[in-house]
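The complex appears here without one of its protein chains, the remainder shown in place.
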Amino acid sequence: MAKIGVFLSQHRNSNDTLDRLSKGSFDVVLVQNGVYCAAIKENGQSSPVLGRGTKVYAMSEDLVSRGIEPSQVASNVTVVNFDGLVDLIFNEFTKTIWL
Amino acid sequence: MAKIGVFLSQHRNSNDTLDRLSKGSFDVVLVQNGVYCAAIKENGQSSPVLGRGTKVYAMSEDLVSRGIEPSQVASNVTVVNFDGLVDLIFNEFTKTIWL
Amino acid sequence: MGKLTIGCFSSLVGSMTLDFAVKLAEAARKKGHDVDVWLSGNGTMLAKKGQRSFKDYSALEKTITELIADGSNVVACEACAEARGIHKEDLISGLGIKSADWYLASCFSADRVVHIGGE
Amino acid sequence: MGKLTIGCFSSLVGSMTLDFAVKLAEAARKKGHDVDVWLSGNGTMLAKKGQRSFKDYSALEKTITELIADGSNVVACEACAEARGIHKEDLISGLGIKSADWYLASCFSADRVVHIGGE
Amino acid sequence: MIKKIAFVVDKMPYKSESSRLTLTHAIASQTVEIHLDDGDNVEPVLAFIGEGVLNCLKNQKASEVYGVTTLESHIKNALLTDIKLLICEEDVKKYGLTEDQIIMDAEDIGADITSELVPFSEIMSAMELADHIVYS
Partner (left out) sequence: MIKKIAFVVDKMPYKSESSRLTLTHAIASQTVEIHLDDGDNVEPVLAFIGEGVLNCLKNQKASEVYGVTTLESHIKNALLTDIKLLICEEDVKKYGLTEDQIIMDAEDIGADITSELVPFSEIMSAMELADHIVYS
C-alpha cells in the first residue's frame, strides 16, 4: 500500500487539502493540537476528520499531554505512541504531509 | 467614543470573537495577512469582515507589500499608513485587541 | 503626547510581526509619543545581537538600536530569553532584560497598549 | 532498517513542534533507523547552545546532544541561523550548519521524510 | 491608582506559547508593585474563551511526556494568586465539556478561590471595564 501519511497538527484546519486528496490515497495521523479532533466534539458534532472513511491514528503522548485519556477517543481512531508512529512511517506510508 | 481597536492579522479567522464583541464597541484594523480581507474575494464573496457595519481600516504598507494597491480595496475600507495608525490608536481607540 | 506600550510574543524573521511592531514604535516616536517595547516568548529572538543582514530576511537590529538611542525602552523577558540560550552577554547594547512584571508596570503607565500575541 | 529525515521550520519552546520532532527522532533511533534532522527558519533556534532549563519551558539541548553522540546528524540552515544572530561559535557542540541543499541531499538518500512546516 | 488589565486567552495550549505566556503575565501582577508608586497597583482578571477553554482541561500530563509544566499547573498557580478567573460557559458547553472536566479550583495547592463559569457577556464586560487588554 503506497499511502501518504497526512499529519494533522491543528484542531481547525485552515485549508481544504484533506478534501482534495484522492480518496484511498492517504491515512490521517492526529498530532499536537490535531488530537482534539479525536475526542472533542463541537456543538455535539464529532470532527469531520473522523467521518471521511480514512484510517485515523492519534498520538497518545499528545492526547495525554492535553488531558485526554486514550479511552476517551472515538472508537474509529487508533491510538499510537512514538514507537508505533515510526513503524507506521516505515511500513504503512511511503510519503508524509504535515498540515 | 471609547472604542476597542480590533487588529485582524489573519485572512481566515480561527475564532468567533468578532461575532461576539458588542456591536458598536469596536472598529477593525486589517493588518498583516488580514489585509487580504480588504480586497480578495473568495468564491465571489467579499470577506464577511466588511459586512458587519463596523468601520474597517486597512494598513497601506501591508497591502502594497502583498501586491495589492490601495485603489483595489473595497470602497467601505479606509486605507491608513503607520502614521495614521498611531493617530487612530491614540484618538479613536481606548484599547486594542490583536486577533 | 502619550505613552504607547507594545508587547510582542511573536518571532523574528519570516513572521513579519516584529517588523510591524518596530514600524509602529518608530511611527509613534516620530509623533512625539513615548514608546516601550516588551519582547516575550519567541519575540525575545529580536534581543540577540549579531543578527546578520541578508536581503531575504528583514533585519531589525539597526532599527532597534536607533529606537533605544532615541529614548525608547526595548526590554526582553529574561526567562524566555534564557530558555532560548540568549543571555545578558548576547543582548543588543542598551536592550533591557526583565521579568514579566516590568511589562505590567509599563502598561500601568501607558495611555495605550498594543499587545501582539504569539504564533 | 531505513533512514528517516526530519525537516523542521518551526520554533523552539512554547510551540511543541521541535519537541515532537526530537521525540520522533529518538524513537526512530531506538528502532535502529538512521536519522537526519534539518533545522530551518525558526527551527534554527534549537541550534543555540546554552539553553537554560526551566520547568515552564521544554529543554531540548541535552536530548539533541545525545542524538548527535548516538550518530544522528542534526544540522541547521546557515543563513536562517546567521540572520537570527546565531553563528558558528553559538552552536551546540557537534551540531552542523549547512546550506539548504544539504537537506535535499539528505532527502535523496532517505527512505522516509517527515517535513514539518513553519508556524 | 488601580489599573485593571484583562488577560484573555483564546488559543489552545502547547502548539503555541500564547496561553502559557498570558498566564505568566497575569501571575506577574502579583509582583508589579515593586515597579510602582505607593498606592498604585494592577488588578488583573483572567478569562478563557473560544478554543482557549481547552487550556482548562484536567489531568494534563505534558510534564511526564514532554518535560514541560502543564497549563493545568499554570492555571492552578494563577488561582493561588487570588486572580479573578473566568471561563466562558458557552464555549465549555460548545466543546461538550462538563464542569468536572474543567479546572475549577486549586485546593490541593492551597488556593482559596475558584474559577467561575460565566456567560461571554460577563467576559465582555470585564474587557470593557479594563484599562488595557492582553489578548492572545
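A few notes on this one:
By written order: A, B, C, D and E. Residues from 1 in each chain.
Criterion: a residue touches a chain if its C-beta (ideal position, glycine included) is under 8 Å from a C-beta of that chain, and two chains touch if they have at least 3 such contacts.
Here the structure is a predicted model, which is why all the values come from computation and not from measurement.
Though it is not drawn, the left-out chain touches A, B, C, D in the full complex. Considering the full assembly, D:Trp102 is the residue among D:Phe20, D:Tyr57 or D:Trp102 that touches the omitted chain.
Here one chain is not drawn; of C:Ser15, C:Gln51 or C:Ser72, the residue touching it is C:Ser15. Contacts to the hidden chain, counted on chain B, fall at residues 9-12, 32-33, 36, 40-44, 61-62, 64-69.
Residues of chain A that touch the chain left out of view are 4, 14-17, 20-22, 25, 95-99.
For chain D, the residues touching the chain absent from view are 7, 9, 40-42, 80, 99-105, 107-108, 110, 113, 115, 117-119.
The working rule: only the chains that are shown with their structure count from here on.
Looking at chain B and chain C, the chains that touch each of them are E.
In this assembly, the chain whose C-alpha centre lies farthest from chain B is D. A count of contacting C-beta pairs for A-E and for C-E identifies C-E as the more extensively joined pair. Annotation: 38 Å between the Cα-based centres of chain B and chain D. As a whole-number value, the distance joining the C-alpha centres of chain C and chain D reads 27 Å.
Among the residues of chain A, those in touch with two or more other chains are 9, 12, 32, 61-62, 65. Counting partner chains per residue, chain E has residues 14-18, 21, 24, 51, 62, 66, 131-133, 135-136 touching two or more of them.
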